[in-house]
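Sharing a structure with you now.
The complex appears here without one of its protein chains, the remainder shown in place.
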Amino acid sequence: MSSTVRGSVAAGFESVRAEFAAVADAEGGDYAAQLAAYHHGERVVDLWTGPEIAEDSLIGVFSSTKGAAHLVVALLVQDGVLDLDETVHHYWPEFGAEGKQAITLRELLTHRAGVIGADAGFSPEELADDRIIAERLAGQRPYWRPGIGFGYHALVIGALTGEVVRRVTGRTIQQWHEDRVRAPYDLDFYLGLPEAHESRFLTTQPMAPTAEQQVLLDEGFTGPDSLTGIAFSRHHPDAVELEELPNLRVIRALGPASVGGVASARGLAGFYAAAISTVDGKAPLLKPDTAAAVAQVHSIGYDMVLRQHNAFGLGFEALGDKYPVLGQGVFGHSGAAGSEALADPRSGIAYGYNRRRYAFPGGPAPENVRLIEAVHTAATSIG
Amino acid sequence: MSSTVRGSVAAGFESVRAEFAAVADAEGGDYAAQLAAYHHGERVVDLWTGPEIAEDSLIGVFSSTKGAAHLVVALLVQDGVLDLDETVHHYWPEFGAEGKQAITLRELLTHRAGVIGADAGFSPEELADDRIIAERLAGQRPYWRPGIGFGYHALVIGALTGEVVRRVTGRTIQQWHEDRVRAPYDLDFYLGLPEAHESRFLTTQPMAPTAEQQVLLDEGFTGPDSLTGIAFSRHHPDAVELEELPNLRVIRALGPASVGGVASARGLAGFYAAAISTVDGKAPLLKPDTAAAVAQVHSIGYDMVLRQHNAFGLGFEALGDKYPVLGQGVFGHSGAAGSEALADPRSGIAYGYNRRRYAFPGGPAPENVRLIEAVHTAATSIG
Partner (left out) sequence: MSSTVRGSVAAGFESVRAEFAAVADAEGGDYAAQLAAYHHGERVVDLWTGPEIAEDSLIGVFSSTKGAAHLVVALLVQDGVLDLDETVHHYWPEFGAEGKQAITLRELLTHRAGVIGADAGFSPEELADDRIIAERLAGQRPYWRPGIGFGYHALVIGALTGEVVRRVTGRTIQQWHEDRVRAPYDLDFYLGLPEAHESRFLTTQPMAPTAEQQVLLDEGFTGPDSLTGIAFSRHHPDAVELEELPNLRVIRALGPASVGGVASARGLAGFYAAAISTVDGKAPLLKPDTAAAVAQVHSIGYDMVLRQHNAFGLGFEALGDKYPVLGQGVFGHSGAAGSEALADPRSGIAYGYNRRRYAFPGGPAPENVRLIEAVHTAATSIG
């Protein structure tokens, strides 16, 4: 029995619909997801499936939020307002404490600073407020010697880069995103969800691992005070499961720049389309040189926090390493519940995927591999 | 039939005794080992098991020796006598030969210098004498380009850092350890075992691998002139098995700072307790900032000598990466026969483990994982 996939695809993208239906069949149960894609600025895939979910449902996108945060940074670099090779300390004097004077904005954006969390951790309410995070981290000793490697600054990178933005421009990443990106394109990708849109929000559902998957999760256990635990603030006495974060109104309301975004797949894909393509007659937000610069591989190899191989560009993930069917130059950011969102300047693809139930093992859901391949094959067949 | 575990545990640590007994049952045969732990400066675990072994037996601790050597360095840094970011060449001019001028003390302590051995190797007698090692290595070309990565300086790091100590202070690491650490606390952890204590020494017994384990050992074979071979001086014509080193009186007598230490588990645990806790009314040897600094991850990823993943702080192993039930901030050093010794400033644990028979596959014995978890669980339950 085939799952019901709703929505539409442009001519030439029928195979994407079929692939999405196959994913839905394989997932079964209460699988609910959205898939959208643009090709050279035109929406060519606009699909959704599952109970309760609609085309304009909004779901917590966790770390896909970082893409919105760092498009703001990329635009400010493009405008000459920020200099990637300037020290963070220059823009934000308090950050220079505890051996962090020489860390540059580039190193911060590429997860090399070592300021992955705070010794005292953060409560969920504190994680909602980038100002609180930034203030506490200014005095934090790095968890590794800056310069020796990198690790995912999972819950805090947007607060750190956001503080640089605020100190230099007087405005937050959230304000910049709203005014310069979200509103002009009317994107359903919020860093701070207005009350008026709350009715469209769907809570994230907890992971439902199989017995075999649970064994793997247990084997990968790391203590709350490990680098991994600290990066996810699991050592704070009031810590909640990561999957609960967007289900808290305070998180959605403030939209912290690391993990607090809420979006539809349309919003995710439309966002990356706006970044690299002419959309609705508006020129691409990023010049080709800027897009190439943010996609350039900056950190690759062993990620000290995730304890596995990883690859970052400037504030974005260097996703060509994860999806080799795509190529270098691709930039974007996945989210813990399974979302993926990216731009491929070469093929002109912008891609957005959202699912409601947290996927095993956390991070980009495995089905993204086949969905991305389907979109890429269709788009490059058209040319 | 349950093994006989002797000794005592404090209230709340009964489960550690049970876990140690379970290890002894699993090991069987002539397994002989000691286990000790402190909690906030009080000894809470004091156990031993097996034939011949007593609570005060002394066993070669191989690389756990490096912990003693580098506590001395940490204390001299804390006192402002040594500067981690000064070049070794500054303190020890002869070391500047062959492209080593720019190597800092910090890089040396973090196994990045590439001076892992000498082209001519060292005889066992030469390995006993840190002065001979240092003199020969001063003119050695690094085996990798300094700055490109790290590899375990297994048999020589203590001679190199020791020569810096000697040049600056006029005294050896062994003298500093004796006067500032061992004697004041009356620790059974000797870098240079006095004749008077010889009667308590137990020789290290050779590894007794199963057939399956032997296959794995053979698969991991590296030639005597490989980086691994050179680091363990296997290319010297008079090379002996590593496990023989502490069985040579000349090694025990001089106590070379990389591998020549002899200790009981009580001595190992007491040593780390003294480092981070008030013991017998004496203030912790290390200030919290110093403890955090030596534990900060400095080298992580592929170890060129061990040909596997590894993680180092400043002269100590960054053991949070190996025991993720613990967390960041843990520092210590394992030894080739299976010993492990560490301090966890967060939980106030100091841990020491010693076994007489060389464990497969070499390095910290696998049973440390469960023993450490048992100690940690008990200690954090007490709070």
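Read from first to last, the chains carry the letters A and B; within each, the first residue is number 1.
Basically, a contact is a pair of C-beta atoms (placed from the backbone, for glycine too) under 8 Å apart; a residue touches a chain by one contact, two chains touch by 3 or more.
In this text the structure is predicted, and so the values were computed from the model without any measurement.
Here one chain is not drawn; of B:54, B:81 or B:148, the residue touching it is B:148. Between the chain not shown and the residues B:175, B:222 or B:377, the one that touches is B:222. Among A:23, A:326, A:350 or A:375, only A:326 touches the chain left out of the display. Residue positions on chain A in contact with the hidden chain: 292, 296-302, 309, 320-321, 324-329, 346, in rising order. Residues of chain B that touch the chain left out of view are 141-145, 148-149, 221-230, 235, 301-302, 304.
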